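There's a structure below that I have some questions on.
Of the protein chains in this complex, all but one are displayed in their positions.
Labels for the chains are A, B, C, D and E, by order of writing; each one numbers its residues from 1.
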Amino acid sequence: MLEANLDDQTGEALGYVMQLLLDAGALDVYFTPIQMKKNRPATKLSVLAPSTARERFTQLILRHTSTIGVRYQTWQRTIMQRHFETVTTKYGAVQVKVATYGDIVKRTPEYADCARLAQQKNKPLMMIYQAVLQQLD
Amino acid sequence: MLEANLDDQTGEALGYVMQLLLDAGALDVYFTPIQMKKNRPATKLSVLAPSTARERFTQLILRHTSTIGVRYQTWQRTIMQRHFETVTTKYGAVQVKVATYGDIVKRTPEYADCARLAQQKNKPLMMIYQAVLQQLD
Amino acid sequence: MLEANLDDQTGEALGYVMQLLLDAGALDVYFTPIQMKKNRPATKLSVLAPSTARERFTQLILRHTSTIGVRYQTWQRTIMQRHFETVTTKYGAVQVKVATYGDIVKRTPEYADCARLAQQKNKPLMMIYQAVLQQLD
Amino acid sequence: MLEANLDDQTGEALGYVMQLLLDAGALDVYFTPIQMKKNRPATKLSVLAPSTARERFTQLILRHTSTIGVRYQTWQRTIMQRHFETVTTKYGAVQVKVATYGDIVKRTPEYADCARLAQQKNKPLMMIYQAVLQQLD
Amino acid sequence: MLEANLDDQTGEALGYVMQLLLDAGALDVYFTPIQMKKNRPATKLSVLAPSTARERFTQLILRHTSTIGVRYQTWQRTIMQRHFETVTTKYGAVQVKVATYGDIVKRTPEYADCARLAQQKNKPLMMIYQAVLQQLD
Partner (left out) sequence: MLEANLDDQTGEALGYVMQLLLDAGALDVYFTPIQMKKNRPATKLSVLAPSTARERFTQLILRHTSTIGVRYQTWQRTIMQRHFETVTTKYGAVQVKVATYGDIVKRTPEYADCARLAQQKNKPLMMIYQAVLQQLD
């Protein structure tokens, strides 16, 4: 995990940087609103990336944001195993992510598929989700 | 109440603007973290000022921030009546704000007085507050 | 809608006040994190209540919080019509809220029923939700 | 301004709704993190739209989000007059928005133009901004 | 400390999970508002638990939330020593937590006792606190 506190960069530029870091292969990028000295509303940038890519992401952050420093630290992760199944609804086919860990099993309709169908069929996103869930047992 | 959403200004500049608006006589100025389009973390600036000063504060906001628009609206306020009493503690004298509304009475030690004593006596701020509260009955 | 900015009250006391206002019949109570002058992290308290109850809620806020002023303003609301249906799942019966507005119809499992079943059956809340959604057509 | 508090919708679905409302012509859409009863982290959806489009946006919000109610209120706005100028930098041409109000004049490089050049030339966004600002006098 | 970023779970379900994790013996559970990709407002779940209970809390989080991964890391803690004293006020008895570390001593009225008295006596919570503080020397 790499982090930087940014109080001298605009939100406009930060939105640009989020996309740039995702395109560069970050596992996750997120912003947290923080409050810094001298009454400054600011944003904490957090980037999850493999340790082996740390120097590369450090350089991207230093190059594309206003910060002059990046702090980092290693976190461990427990990740469920995943595979995909296809579910067919009256609106069309949707991939469902099946995640397992020991006896825990979770099925989640893929957002991108549901959003695509919602737009094609001009239906609320929730209606598509619900249709997928009804096909799961 | 005047408001503007700011996604193209730095936190550094916003801290500067807060002080500038307070110095110009705003009743209150506060920031709310918001999230705007295109993944932009942003800040909503809110300024409480008398209606009669609205044009003056609109100009200050347009001149000193990056926004090109200010929205505004009138709110009513119910304010408690206030007077001050002096309370003497072993650390020194502190003003206490006494606020009343119908049968409601609240006494609040003045922050600035407590902070000053805390620094002079090198004591935690809470210890000064507590000493003042013990003098109230 | 009544609002107050609070920078001189603890979170502990604010949690207490939220419950107190809900018990007193507020339609909704919510907190927004804000940033006030002098580097103070603060909380905006918002209370939705009928206009006819405004004075009563003003007094509750003045009595139970540290603020010395409450601001207020009237908002209009468009509310969907609602009725309840009962859906029976393999885990038990759950009320479903049916909300309609023109041709818009939404069905939402009641949180409290799902939470109760989740605890009784020792199942994840999401599994109960999903079971209810599968019964809707 | 239309608003709804959402505690029974996922962030994934809310990101979808933001884009949908912008595509439908909203002047602005933003999210504010709030805290609702029963320990629920929630999101306030705010939509700025002309009064004449209020019913249309109310229906969009009711149809595409989980809320069963929308509240609304009219705000006035003071907007600076705007026109565009083209500035040529060593990286390429960029539109600059010129906003005026009385004697206040502000020039802001267009984000989209700068972002496009940043990607084409593989330069930091800030470097493009800076190059544009240097051409202004 | 265990953490997970949640953009595909409702606030309603998160409130449920907070209580479930506290009931399961977590030392602390808190939410932080964050902003994830694709314009998604999201919530970071943080759970403080002893290292020895890590696997158990990982399973609870994976089972009861929508996340497919949990990250974790060890933090050290410095904790003040604590004991309780009873203080008697005109409203009734209240436990006071006395925390010490080297020469630092802090006395804090127990929230639960004050809240109970506030309700029994129909007095503002702050008035009870103040009555307790006045008994401390």
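Methods note: a residue touches a chain if its C-beta (ideal position, glycine included) is under 8 Å from a C-beta of that chain, and two chains touch if they have at least 3 such contacts.
Keep in mind it's a predicted model, so treat the numbers as computed, not measured.
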Displayed chains contacting the withheld chain: A, B, C, D, E
Residue among A:5, A:100, A:119 or A:134 that touches the chain left out of view: A:5
Chain E residues touching the omitted chain (full complex): 1, 18, 22, 28-33, 46, 48, 73-80, 82, 97, 99, 101-102, 104, 106, 108, 111
Interface with the unshown chain - residue positions in chain D: 33, 35, 37-39, 41, 106, 126, 130, 133-134, 136-137
Positions on chain A where the hidden chain makes contact: 3, 5, 8, 32-37, 42, 44, 58-59, 62-63, 66, 68-73
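Simple rule for what comes next: only the chains that are shown with their structure count from here on.
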Interface composition of copies chain C and chain E: same or different, split at half: same
Chain located farthest away, centre of chain D as origin (C-alpha): E
Centre-to-centre distance between chain E and chain A (centres being mean Cα positions), rounded to whole Å: 27
Inter-chain centre distance, chain A versus chain B - centres from mean C-alpha coordinates, in Å: 36
Contacts with 2+ other chains: residues of chain E: 8-9, 12, 33, 35-39, 41-42, 63, 66, 126
